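Everything on this sheet refers to the single structure shown next.
Rest of the complex left out; these chains stay put.
Chain IDs A and B follow the sequence of writing; residue 1 opens each chain.
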């Protein structure tokens, strides 16, 4: 967790009232936690923009009946070591699979890997979710 | 501006250091202003989600040589009163126009209006930018 420091901010009464309502709706424990979250969100964004080492999740929705799709996904992931950490497969129904792949590496390389997987024939929809290794985001 | 109140938040030292660097890179005057901005951003997002009265800008890139495009844009805007407040036209080059239209109204109606304009033949690219009337965001 690291050492905690306190500082005070000034804010318009009306803005604070609106923020407190939003905090409660989202389920935050207190204002500090909600503000820390907003700060971390901006730092994660910055890590990706500056091409640092990041973590992420590649989500793929695909039809496993499509010939060769399983092999192609496995092949690309094995060649993308060490970026690929683990993957989980959900059997949504008789045709649809949801696969999510945890990745870590240099931001640009992760983006290229996601492009390759998402563009595969048989992958209906794919998204790269950007998060952080957490090392520089306390 | 309304009455200012102060409150203090607690935060990990390392997180604060990273945030201070980001604040400086973006040009914020101080931490309070950066945090107020993050708060307001969430409130704007909420206004759109809840379908309240909002403000926005519809940005359109189009080719003015396309037959009928100018008339169609004008026609739709006039029928969309009172949502359309004003529009500005930039002559980017001999073929390309950038038009941005300030709008205000119920969120869903604004989205439908943007869809209609963006889907017009001749409009190359369009975006709806979400902001607020500012009435509830101090």
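Here is the rule we go by: a residue touches a chain if its C-beta (ideal position, glycine included) is under 8 Å from a C-beta of that chain, and two chains touch if they have at least 3 such contacts.
None of the values given here were measured: they were computed from a predicted structure.
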>> Quick check on the homomer: 2 copies visible, but what's the full number in the structure file?
In response: 4
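Here is the rule we go by: only the chains that are shown with their structure count from here on.
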> Measuring from the mean C-alpha position of subunit A to the mean C-alpha position of subunit B, what distance in angstrom results?
Replying inline: 25
> Contact residues on subunit B for subunit A in the complex?
Replying inline: 1-16, 18-19, 22, 31-32, 35-36, 38-40, 42-43, 46, 136-138
